[in-house]
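One chain of protein is taken out of this complex; the other chains stay put.
Order of writing sets the chain letters: A and B. Residues in each chain are counted from 1.
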Amino acid sequence: MVTGAWICLLSPLAAAGLITLAGTRITRRGAGYLATASCFVAFGGAIASFAGLLGRDGEEREVVSTAWTWLSAGSYRSGFEILVDPLSVLMMLIVSGVGGLIVAYSLGYMDRDDEERRYFAYMALFVFSMLLLVQGGNLLLLLAGWGMVGLSSYLLIGYWHERPSAIAAAKKAFVMNAIGDATMALAFFLLIKEGNSLEFGILGGEYSSTTANLIALGLLGGAVAKSAQLPLQTWLPDAMEGPTPVSALIHAATMVTAGVYLIVRTHPIFEQAPAIADLAAGLGAGTLLLAGLIALVQVDIKRVIAYSTMSQIGYMFLGVGLGAYANGMFHLITHAFFKALLFMAAGIVIHALADEQDIRRMGGLRQLMPRTYLAFFIGSLALVGIFPFAGFFSKDSILAAAMDAGAYGYILWTAGLIGTFLTGLYTFRLLYLVFGGEPSPFVREHFHAPRRDLVGISMAVPVAILAVLSVIGGWIQWAPLWHPIETWLETVAEPLVTPASWMDWTTSAIALLLGGAGWLVAWLLYSAHTYQVPRFAFAQRVLEHKFYFDELYDAVFYRPTVRIAKAFYRWIENPLIAGGTTELGDETRDLGGLVARLQTGLLRTYALAIASSVAVLAIVFVAVK
Amino acid sequence: MNGPGIAWYLAVAGFLFGTGALGVLLRRNPLIVLLSLEIMLNGANLALISFARLHGGHDGQIFALAVMAVAASEVVVGLGLIVALNRKRIPLDVDRLSSLRG
Partner (left out) sequence: MVAAFACIASAVAVVSFRNPFYSALALIGNLASLAVLFLLLSAEFVAAAQVLVYAGAVMVMFLFVIAYIGPRSDSPWAGGPSWQTVGAVLAGAALLVEIIVVIGLKAGGRLADSADVRESFGSPAEIGRLFLTDHLLAFEITSIVLLVAAIGGVILGAHSRRAADEVPPL
């Protein structure tokens, strides 16, 4: 079982290394096969670990396997160890499973791209990094995986590096992630100072309220940055510059969920800092509303889905912030399924329309791509949370848990329900605009059907698998009736809130109603065209500018920094450093000139020098002796 | 045996040395400079012999003879230089021989 975990972790790394070293000696498609195979091997290892854990009782479901002592300084010790416990195995399964499917999909999507090998090497690297993050046995390895995941994200967003917009987006993502990394590092410093270790166990130690709050705040900062929540959410929509499978894997299913994982993993500290936990939940609620509103006016198919991701992760934060860890993780799982599905289906559409992503030019694809339409439809139903699809079970369980958390919880509950309405609205808006009605002139001109060869199949099969999972995946846990996930995760994280049965039913009913209402409104506006889409100029402008967050950050952070940098250059660097070195050179030359004047070339001068030196030396000798 | 003590001899030697040094530093004709150099050497010789006499050892005399030999050779070379200079019509003025000026 432990071996399985090690295989799971290392096989993508091996693939990445092999692809890199092989260079042009393997074919492009060969690199793709290698990467895909490694992900499935990893999945196999994850299954093995899962099976191994199943065979054990509750308390024994935590295995730490150390490879070697990585860092040893004074009384502090960190080993290169992986942790196999219910939570990590859950994440392993998701990452390697969904990851494998997406890498397989990439075989078709990235076919005939010039630098396929680089792409697959990066993807394999990413899978490895994410696995390291979730399997890390101590916070230091988690941080290592955290950083590498950020790196892979940067590399993959900027994959088409000839596009300046892609490069800018990659930098933006990396910088914002770095802010989170910094806060996390500060939290770790505090932990080391207080507990002298970065093992997971010390998170449960006793800390003063201030310390606990600071540590939790630092960890929350990292989670917020990585998961694109308020206030560090602006990088996610720009990250859609990367290839669609990248968006599916990194920015829907796995990396952005790392923040949720972090909070669950470090929940003892959050339980000691309830204010910060509430803050997390509040940020989640705020984000889900914000993202839902912005999604209403987006015209790029991928950006709509990106804001949807932001919104759903807001739900997860809401859940884990309130202490409903199992529910949050459950939603993470189902979200991985249907969000990856949506992205991949969107990818098929984009491919069919020669890389067009503007939904205003699309329309009527339902008749031309019926199977893709079906997949997208299933994904939408799951996202909105319509019974019996996956999202219904997971999202509603979170909201129900909010009812158990006091007055604040009720506020969040309301926000979540409003979010459900918005989700229905923007999701089906997208569906109708892309697939509904008659084919638009653009479509008529540029459409070409997906082929039936390997490329087409490689894209179709994972989509189909995920569609099935979106249908049945939710049935794993239906809170009032059976909840294996909660039981499974109990040894790792006890939920703080347990909704009563009536709460579950009430929430589900209201959520269903609101989701359906959103669907209805979308249908009325965009499909049946019964009413005109209302245009509120001011709201439209605000939403289109994404609530002016980008402008705000530009004014507050970017411009002053540039101004300070320029001032430093002008006042400090140029005169002091550049000028200093120039002056140093000049003065050395002048000094040399001065010394050169001693070389008069006259015999008498030299003789005088000798005589005077002898005189002086004689005096010195006499004096000393 | 000796009227004055060795100190007086040494004083003379010192004076010779100083005078020779003045000559080296102040005269411009290289010939005179060489002559002054000889004076200095002789002063040193006198000091050597005086000390030899003081301690009763012979080393000072030997050294003085060696110094004399060296002085002779140096005069040979110096005079050769001066003759060569003269042949090339270079002015015999130490102040003018300054091609090594930095």
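In the analysis below, a residue touches a chain if its C-beta (ideal position, glycine included) is under 8 Å from a C-beta of that chain, and two chains touch if they have at least 3 such contacts.
This is a predicted model, so every value here is computed, not measured.
One chain is missing from the display, and on chain B it is touched by residues 1-23, 25-29, 31-32, 34-36, 38-39, 42, 45-46, 49-50, 52-56, 58-59, 61-66, 68-77, 79-84, 86, 92-93.
Looking at chain A, the residues touching the absent chain are 604-605, 608, 611-612, 614-615, 618-619, 622.
Going forward, only the chains that are shown with their structure count from here on.
Chain B has its Cα centroid 92 Å from the Cα centroid of chain A.
For chain B in complex with chain A, the residues that touch the partner chain are 21, 24-26, 28, 33, 94-95, 97-102. Partner chain B is touched in their complex by these residues of chain A: 596-604, 607-608, 611.
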